[in-house]
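Removed: one protein chain of the complex. Kept in place: all other protein chains.
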Amino acid sequence: MDLSYNAEELAFRDEVRAFLKDKLPQDLADKVKKSQRLSKNDYMTWHRILFDQGWITPGWPVEYGGTGWTAIQKHIFDEEASAAGAPRVQPFGVNLVGPVICHFGSEEHKQRFLPKIRSGEEFWCQGFSEPGAGSDLASLKTRAVLDGDEWVVNGQKTWTTLGHYADWIFCLVRTDPDVKNQEGISFLLIDMKTPGVTVRPIVTLAGDHVVNEVFLEDVRVPAGNLVGELNRGWDYAKFLLSNERTGIAGIGASKADLEHLKDMARLERKNGKPLIDDPLFQARLAQLEIDLMALELTNMRVLVEEQERGSPGPISSLLKIRGSEIQQRLAEMKMDAVGPYATPFILEAVDADWNGEPVGPDYAAACARSYFDRRKTSIYGGSNEIQKNIITKAILGL
Amino acid sequence: MDLSYNAEELAFRDEVRAFLKDKLPQDLADKVKKSQRLSKNDYMTWHRILFDQGWITPGWPVEYGGTGWTAIQKHIFDEEASAAGAPRVQPFGVNLVGPVICHFGSEEHKQRFLPKIRSGEEFWCQGFSEPGAGSDLASLKTRAVLDGDEWVVNGQKTWTTLGHYADWIFCLVRTDPDVKNQEGISFLLIDMKTPGVTVRPIVTLAGDHVVNEVFLEDVRVPAGNLVGELNRGWDYAKFLLSNERTGIAGIGASKADLEHLKDMARLERKNGKPLIDDPLFQARLAQLEIDLMALELTNMRVLVEEQERGSPGPISSLLKIRGSEIQQRLAEMKMDAVGPYATPFILEAVDADWNGEPVGPDYAAACARSYFDRRKTSIYGGSNEIQKNIITKAILGL
Amino acid sequence: MDFSYSEEQTLIANSLRKLLDDTYAQDQRQRYLESDLGYSADNWRQYAELGLLSVPFAEEVGGFGGSSVDVLVLQTEFGRRLALEPFVSTVVLGGGAVRLAASAEQQAEILPAVIAGECRLAAALGEPQARFDLNDVETTARADGGGWVLNGAKAVVMGGDTADKLVVSARTGGAATEREGLSLFLVDADAAGVSRRGYRLIDGRGAAEVTLDNVTVDGAALLGEPGAAWPVIEHVADLGNAALCAEAVGAMEMVNELTLDYLKMRQQFGRPIGRFQVLQHRMVDLVMEYENARSIALLAAMEADNPDVTTRARAVSAAKVYVAGAGRKMGQWSIQMHGGIGMTDEYMLGHYAKRLNVGEQTLGDVDHHLARFGAIAAAA
Partner (left out) sequence: MDFSYSEEQTLIANSLRKLLDDTYAQDQRQRYLESDLGYSADNWRQYAELGLLSVPFAEEVGGFGGSSVDVLVLQTEFGRRLALEPFVSTVVLGGGAVRLAASAEQQAEILPAVIAGECRLAAALGEPQARFDLNDVETTARADGGGWVLNGAKAVVMGGDTADKLVVSARTGGAATEREGLSLFLVDADAAGVSRRGYRLIDGRGAAEVTLDNVTVDGAALLGEPGAAWPVIEHVADLGNAALCAEAVGAMEMVNELTLDYLKMRQQFGRPIGRFQVLQHRMVDLVMEYENARSIALLAAMEADNPDVTTRARAVSAAKVYVAGAGRKMGQWSIQMHGGIGMTDEYMLGHYAKRLNVGEQTLGDVDHHLARFGAIAAAA
């Protein structure tokens, strides 16, 4: 047993740190640390830096551009990048559809799509959820009917994150309506510029436009855009979702967030002392840090196991549940930390190019907004209730 | 709106206080306040004092010995008795079978049983739960078959509180095995001295003998001991259980317990100061007291409504859930309050006639024991999960 | 013991409910929010006409002579519909300070316009460095001839963006966080030297940062005796918290209504999601939180007018702790039970959660009131 990094891992960490120090633009890191809203350009700037470094798709098979990193190395990269204030790499191309294409796509798919995912030339979004198919994803209704050598797609997708930035959408569509739910679903790639695709923004209660509805009306898609086998889309979706869940624990980002919270709590004052020395606040902060430590170690255990055995397995549901709860508690404590200044809502104050005077301390503007925004972490990627159902079946056998 | 007692109620409270001051034996109150184990004699002493006062069965119809008190008056009595350290009146005769006999029993039942319940001459216990019928009480298997003018009873009851003290047991028995669960059950009164009745103690993890198994083997019971109509026992059980739940919230006892906890926290020291001034402990104590205040007021709202409308209704499930949680939190905080002295387990130290030297402060011996014992409050009387199922159906309509 | 509204209270609750039903459909509310004013001037006028703005004031000045329970009756309705008009800041806080601190002459001078809906008030009590301690006042008032000169900054003044007059706490004596030496002044919001930065709170209500730079007021602006305002400030905060608790209870009622409806309507896995036991039990938790919150909010309203500060503080701080805690949990749980739709601006649920959030963090958060209650409970 040895819970510390070995020499090789430490050397890798140094390499990552040097890279981040050298290549991560300071203004970008500042935006992230202040929880400001990032533009598509901000995301893509960082994406291209990683691409140039050859580090944009660590999880892919090496022959398609993967780095060959171990699970631990991936974790180290994630943690260091978060600590340095790197933006989150948008996962839709890189972590979601990319691996599906690598594993199940045709040679044409690989050549057509993978390079542009890596270079960032094409931005992807995800077309899974529908108004009537949330937790019960398999009940989705979007239909694709073959007409000559084209699929004609009709239906509606929702909660499409950054769909308004996207060039392509990967969709689950029903290609056989006569079989039971999970069967008869296929995995289809659709160009967002195709006639009949309409994107409508959904504004969240935090005042942001991040997610969208995507309407598909007689959208004609080349037959060759279907990935893998017809009516096997559910298998690919499960493969994809289990990749999604691992990242979703967000340990690295939460560790960085905790440091930010501590910095705030050192500046805020209560009863004439730094808030961080207030017994109640300190105890709550300590409990949160301890819970994060425990989860981080469990995450490492899972990673090491994954490294030895192959895939992450249902245990990733467990990481997702706890990881999302911790992200929410962090946002909650930040909001509590700023006291009365949590309530003023100056939406433009979280825009990076805003030059106005903040209301209260400059870190206050993002707090209530983040608190409400973070409620989504226990909903998306399969709600925590769904994760518990998965564990119930897959691990407990109940 | 007026949340204070009116003049009549205040006068009643004074009357109760005077009675308690005058009639509650000091040594009995001391035992209760120290959470010592009470003997049958202790319980019966207090029972007889209340009987002599005419206050033993406030909930009964006046013609059978009820006091005619309003719901508020009953609450006042309960609260004052708890605060003064009166033992809990054992409910099996007085609150459970008594009202059933009053409402559904024959004239013979009333004349035969009610006076001796009131006088305490006969001690009752409850024969509902079975090894295979806990939460799912309606699946009970104890059979009663009519043989001439006698029921022949075979089966096993469990969790029979104070069955070893009891003269009589009221049982749910299956009298028609061919209909679905809730039907075919009858309500039968059985003399514990009848041949074939065997009581076996169950020792709890707190080291106490309070509950028992009761084995019924070819027990012959006069046909006339069946209460109400044949195969209608489930209705009487529901009537009885909803009475049980109201009392189970235990607001009065919890208020007394909270004062005891505060006294302990004033004596215990942490970091050189009284524990009650420790910020974490004080905050937790405050939250508990506030939760109890809120529940007490909700309880009063329910009582006033009950007074206006008749029966308590499904809302009593809500009181039971929160009331039992508060009882458990009180026990938990007492255990936490005594720190290292919570772990020594000197069972005899909670016996009233024990003269030994305590380990640690004299209030410490009962703490861990009570903590474990209180786990039962969210299990008995229909577990809190069952209560939530009841509310789901009866109030929410889900 | 009686938990029901009087006949008069029932009448007024019903008429207010009807008015709000007619004027607070979601699209109407959205329009108020998007307007510069941030609420409906029309409704404000109607409240005045219905006499709602007169509730807690003495009959001598044209008031209704009502109690905090009467305020609760109104606030519960405002909470149910998330009304945006500055009732709390004008009637409960600003008006509360005036009626508790000011002389009869001053009240006769100030309050009739308030009652008529012609003068909106706000209480500028908190300061940027003070967190929730209203005795932490650095704003100063210096005697100058017969009048006073005020300097300082006030933070997150609810209703301060649209108020006509501000009740400002300032230090005329004492040091740092002392309770002695505080005074209250009534200041015209557009007086020379007063600058306001108005903004919206996360629930859409208006507030402001207020700066006082050599603001000159005359002697009549001082409400009550100089240096003796602390008991009034503390009482005003209690009145405000009792009112915010009542408003929260109204909002909670709707949270539960929306959530229960959604559980019955929303189908997943071939049945209403309300058939899943985990959601059923969570819904029971929501109901329990609501019932207890309502109980203790009633207590706070009953005691909010109590001049005995210990009894009043115990009830109000208990209510604030319970209601704020329940409100946060209910907001979180109800959004979770809705899933994605609960996260959208289009659906009302989130607006209720935000309203509960603002109530929670106004005039002292849970920790603040837990400590206040705890000190009383430990001593008792």
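Going by the order they are written in, the chains are A, B and C; count residues from 1 in each one.
The working rule: contacts are C-beta pairs under 8 Å (C-beta built on N, C-alpha and C of every residue); 3 or more make two chains touch, one makes a residue touch a chain.
All figures in this text were calculated on a predicted structure; none of them were measured in a lab.
Participant: Tell me the shown chains the invisible chain touches, ordered by label.
Facilitator: When the entire complex is considered, the left-out chain reaches A, B, C.
Participant: From the list A:Ile321, A:Val350 or A:Ala365, which touches the chain that is not on show?
Facilitator: Only one of A:Ile321, A:Val350 or A:Ala365 touches the chain omitted from view, namely A:Ile321.
Participant: Among A:Asp14, A:Asp30, A:Asp277 or A:Asp362, single out the residue that touches the unshown chain.
Facilitator: In the full complex, the listed residue that touches the missing chain is A:Asp277.
Participant: Given the contact definition stated above, which residue among A:Ala29, A:Met300 or A:Leu347 touches the chain not shown here?
Facilitator: Going through A:Ala29, A:Met300 or A:Leu347 one by one, A:Met300 is the residue touching the chain not shown.
Participant: By the contact definition given up top, give the residues of chain B that touch the hidden chain.
Facilitator: 129, 132-136, 139, 158-159, 202-205, 207, 211, 268-272, 278, 280-281, 328, 335-336, 339-346, 357, 359-360, 368-369, 371-372, 375-376, 378-380, 383-385, 388
Participant: If you put the missing chain back, which residues of chain A would it touch?
Facilitator: 1-6, 9, 72, 262, 276-277, 279, 282-283, 285-287, 289-291, 293-295, 297-298, 300-301, 304, 318, 321-322, 385, 388-389, 391-392, 395-398
Participant: Which parts of chain C face the unshown chain closely enough to count as touching?
Facilitator: 276-278, 281
Everything that follows uses one rule, which is that only the chains that are shown with their structure count from here on.
Participant: Please indicate the chain closest to the centre of the assembly, with centres calculated from CA atoms only.
Facilitator: Chain nearest the centroid of all protein C-alpha atoms: C.
Participant: Indicate the whole-number Å distance between the mean C-alpha point of chain A and the mean C-alpha point of chain B.
Facilitator: Here the centre of chain B sits 52 Å away from the centre of chain A.
Participant: On a C-alpha centroid basis, what's the spacing between chain A and chain C, in Å?
Facilitator: 39
Participant: Chain B to chain C: how many Å between their CA centres?
Facilitator: Chain B and chain C have C-alpha centres separated by 43 Å.
Participant: Among the residues of chain B, which are close enough to touch at least two other chains?
Facilitator: 279, 283
Participant: For chain C, what residues touch not just one other chain but two or more?
Facilitator: 367, 370
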